[in-house]
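One chain of protein is taken out of this complex; the other chains stay put.
Chain nomenclature is as follows: A, B and C, assigned in order of appearance, with residue numbering initiated at 1 for each chain independently.
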Amino acid sequence: MSVLPVYIPPDFSRPDLASAPAVRVEPAPADGVLPRGFHATSNLPEYLHLGGGDWLLARESRMDAVMVLRGREVEVIEPRQVKLGDPVVIGRSDDGEEGIYVHSSGFPCPTAAAGKFVFRSRGTRETPFSRSYDELYAVLRHDREQGYIVWVLGPAIAFDKDSRDAMQFVVEHGYCHALLAGNALATHDLEAARFRTGLGQDIYTQALQPHGHYNHLDIINEVRLRGSIPRAIRELGLSDGIIPACERQGVPYVLAGSIRDDGPLPGVISDACRAQDAMRVHARRATTVIALATQLHTIAFGNMTPGYHVTPEGAVRPVFFYVVDMTEFSTDKLANRGSVQAVAILTNAQDFMVNLWHNLK
Amino acid sequence: MSVLPVYIPPDFSRPDLASAPAVRVEPAPADGVLPRGFHATSNLPEYLHLGGGDWLLARESRMDAVMVLRGREVEVIEPRQVKLGDPVVIGRSDDGEEGIYVHSSGFPCPTAAAGKFVFRSRGTRETPFSRSYDELYAVLRHDREQGYIVWVLGPAIAFDKDSRDAMQFVVEHGYCHALLAGNALATHDLEAARFRTGLGQDIYTQALQPHGHYNHLDIINEVRLRGSIPRAIRELGLSDGIIPACERQGVPYVLAGSIRDDGPLPGVISDACRAQDAMRVHARRATTVIALATQLHTIAFGNMTPGYHVTPEGAVRPVFFYVVDMTEFSTDKLANRGSVQAVAILTNAQDFMVNLWHNLK
Amino acid sequence: MSVLPVYIPPDFSRPDLASAPAVRVEPAPADGVLPRGFHATSNLPEYLHLGGGDWLLARESRMDAVMVLRGREVEVIEPRQVKLGDPVVIGRSDDGEEGIYVHSSGFPCPTAAAGKFVFRSRGTRETPFSRSYDELYAVLRHDREQGYIVWVLGPAIAFDKDSRDAMQFVVEHGYCHALLAGNALATHDLEAARFRTGLGQDIYTQALQPHGHYNHLDIINEVRLRGSIPRAIRELGLSDGIIPACERQGVPYVLAGSIRDDGPLPGVISDACRAQDAMRVHARRATTVIALATQLHTIAFGNMTPGYHVTPEGAVRPVFFYVVDMTEFSTDKLANRGSVQAVAILTNAQDFMVNLWHNLK
Partner (left out) sequence: MSVLPVYIPPDFSRPDLASAPAVRVEPAPADGVLPRGFHATSNLPEYLHLGGGDWLLARESRMDAVMVLRGREVEVIEPRQVKLGDPVVIGRSDDGEEGIYVHSSGFPCPTAAAGKFVFRSRGTRETPFSRSYDELYAVLRHDREQGYIVWVLGPAIAFDKDSRDAMQFVVEHGYCHALLAGNALATHDLEAARFRTGLGQDIYTQALQPHGHYNHLDIINEVRLRGSIPRAIRELGLSDGIIPACERQGVPYVLAGSIRDDGPLPGVISDACRAQDAMRVHARRATTVIALATQLHTIAFGNMTPGYHVTPEGAVRPVFFYVVDMTEFSTDKLANRGSVQAVAILTNAQDFMVNLWHNLK
């Protein structure tokens, strides 16, 4: 069985598409400001008609971005990146009427049961996940060599010994090409490496250490004293855990700041726009995303990850986006922001990691 | 390491207990009616002072029941079981003032951190569960031979191929001495054995089968036609799954009816009081309970399970009660009904089962 | 503005329906057993073709029941009610091919936005509920005189002073024609009337009363001593609350037993099948249902409530079914059992009641 479904490109010989006009652009009226009627991208494959039946597929797209078209080059960028005079694609219809075609049927879709009355049309914690897991393992094995796997982590992963060990395994065995997280994940991972606690609670025994609420402040202070995470890891002799594994393996990680942060650690990008830019670098390359136990980072990265990826050879493949969370609300919220392709797995992130570990070993 | 903590009995030579009066009884004024001032049991070990320093520990206790004391025999029964004239224990204090001593410190309790200010004093989905799992595996291995393990199951277990296989393994390998569930668990397990679906959804592929919402009605009808679950299993040749495994292994199961039931299947006890009586038989023997993905059955069985068990040799040991659920609310609710000893594991029941399977294999 | 949408009956002159065969019946092979291929009802209007273009609409239908057809009389009953030889309707298609037509477009449906890409297609706690509330108030005012309003209550309503007062108001002012609940709702309502607590916690101050966990056992015992709820209300002089209001107003209430019950109170129907039968009496008459803070009773009553009601004059109107719950999971679960018409309002039942009270006053 092949892991990747075959992409079915649009049939541009269809009469309505064959007669479509060429797409229009207008210059941006100022830096970071769009011309009226701008086209906003979705996470689906979108084609621009350059005229004469020449349709151009946008690469490295994302949701709620705009297209700057120069000749045969289209770039998908955030509105704030637009510069005065940039030729921005105009048009809000998606069926070619304005030279823009949004292709929503490129990959086969699981079909629903026939009939006016069905049970279980909604995914919940009671949905059977066995196959989702099996597919995920197959995807990870495939993309380890032939893709780009991005992990988006909330801090809970670092609070439990087994799930932290599991994530370390994932990094050490090539299943993680980039890690996105916040100050808390890094802080608690390093806290665990130094004190074996997360926010003062032993990551194995659950015991609350005396004065344990100092541990995360102490590790932050130690790292700030040394000026950088890699230097602190070296000088403090921290060896186990997620961030040390990333450093050893050369896996890039982006730590995006938030107003909840203590510290922050050196290396955390406290400016949200700059953090988005750093994350987007990985969204452009991602072929599989696993987002665990963080609503903030999951929605942020979900917004910037397209549903498809164009390989260097020009083939179109899906980007798999797995969301692991405890509540239907979190996954509904992601869907309500447009990321309907995301596969939700409703469970505790700890168990998810431990299961994955067992199956990849 | 020993799996079972040592029980520390009360010190009845303590002055306040040494001077305690003998316990008092009063006759029940009618069948199922209690005398004023009756004593209601907790799930802790409770001792009755028979006079002269002779303290009697109640066996097979439960929450919100009453004690009928005849000579040196005390029986803990539900109020509705009381008969006119039964000598019911009277008294509401728990420190011996009325001859009743509730012993809340018989087993060592995990100690909290010192200090006026701590983080992470509440258990949530972010609590590290690695050790809870390791302890659970040790307990199951111990109680397989030397205890009585009761499983309380919601239907979700039967909706997923892997978790259903895992539960079948548990039954087949001696880790389940009794199974408590409802009509839905049995129905969907047999539906899966016959049609490979749960409420019409394939338990592996998630595909909704055409007319799949008939499957559970069809299996119920088939079993009703044959008159009993064992006969239906035989005649329909159903082999995989939880209920067939119980039948093969001779593991008793109680199916308690509820107003949500279709059918019901033959063998389901539709009267709630009779169902409670059938469940209580297993509560009296339980040494470990694992309750999964059902609020109704978990609270019902939690109410009737004591926190301790007296072995035939007279030793007192804890009864371990694990609750696996997705929400803090469910486990808080259990605690709010008095079952504070329950260990909550916040996760999806599917993953819980698959993890367990991996570790017991 | 009219509260009730106009029903659009099927067009039986459509060629496929005009050529439909007459419906078939087969005799039940035994009491409580169905003939193979039986037709199971949905909660949508269903028509049976009696031949010659004569289509008969089933009244008082429900989900997962069967149809017994005698001449021009069709009765929708639970499978367990079927008697040996009853003529049961056969057929599983819903478009007339077997003489059965399930009409899913009788009432106008809110239309979705056009386009391949939309936000907010799923209902969550973030869905705006202002209009749902306004519609609900209009429906309640209408159905107070011209309908049959059924309330399905979990115990939480009785735990809070304001929400309990609000529900008492609803009963006293004609907005409740029948009340369905369990032993716990009645117990805690009477506990509050006697002790001003719910499970021992003051319903206003939240203070935990000393020995408060005896309160619910004491009130149950008092009622059992007196033999019935009405007699206990009279003799104990209980005046405020939900159940006393029902007694004063002559509003029927059904208390369905469950395995979680203490007691139970006299009047609680402990047999699940008999309780279903008592509930179904009200489901047959219901025009509006409000189900609050109880998954068990909500799903049970949702299963037995049709999406439409045929008035004595033969008009077809919708049955409004509101579910008030805190989690998307509960309302998804209801939808996954077929009750897709239910309107979910995601909030705390206490606030829901207090809001309603303010707006109906």
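Just so we're on the same page, a contact is a pair of C-beta atoms (placed from the backbone, for glycine too) under 8 Å apart; a residue touches a chain by one contact, two chains touch by 3 or more.
Bear in mind that the values here come from a model prediction, so they are computed numbers and not experimental data.
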Touch criterion as defined above, residue of B:L4, B:V23 or B:L44 at the omitted chain: B:L44
Selected residue (touches chain absent from view) among B:A138, B:V310 or B:A335: B:A335
Selected from C:Q81, C:S104, C:T127 or C:Q249 as touching the chain missing from the view: C:T127
Option touching the unshown chain, where A:A40, A:V340 or A:L360 are the choices: A:A40
In subunit C, positions touching the absent partner: 110-115, 117-121, 125-133, 155-156, 159-163, 198-213, 326-327, 346-348, 350-352, 354-355, 358
Sites on subunit B contacted by the missing partner chain, in the whole complex: 42, 44, 94, 102, 104, 115-122, 124-126, 327-329, 332-333, 335-338, 340
Subunit A residues touching the omitted chain (full complex): 29-30, 32-34, 38, 40, 64, 79-80, 92, 199, 211, 213-214, 217, 220-221, 224-225, 256-264, 270-273, 275-276, 279, 295-297, 299-300, 303, 326-327, 329, 336-338
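Operating definition for what follows: only the chains that are shown with their structure count from here on.
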Subunit A and subunit B, separation of their C-alpha mean positions in angstrom: 42
Distance from subunit C to subunit B - Cα centre to Cα centre, in angstrom: 31
Shared-contact residues (touching 2 or more other chains) in subunit C: 327, 329, 336-338
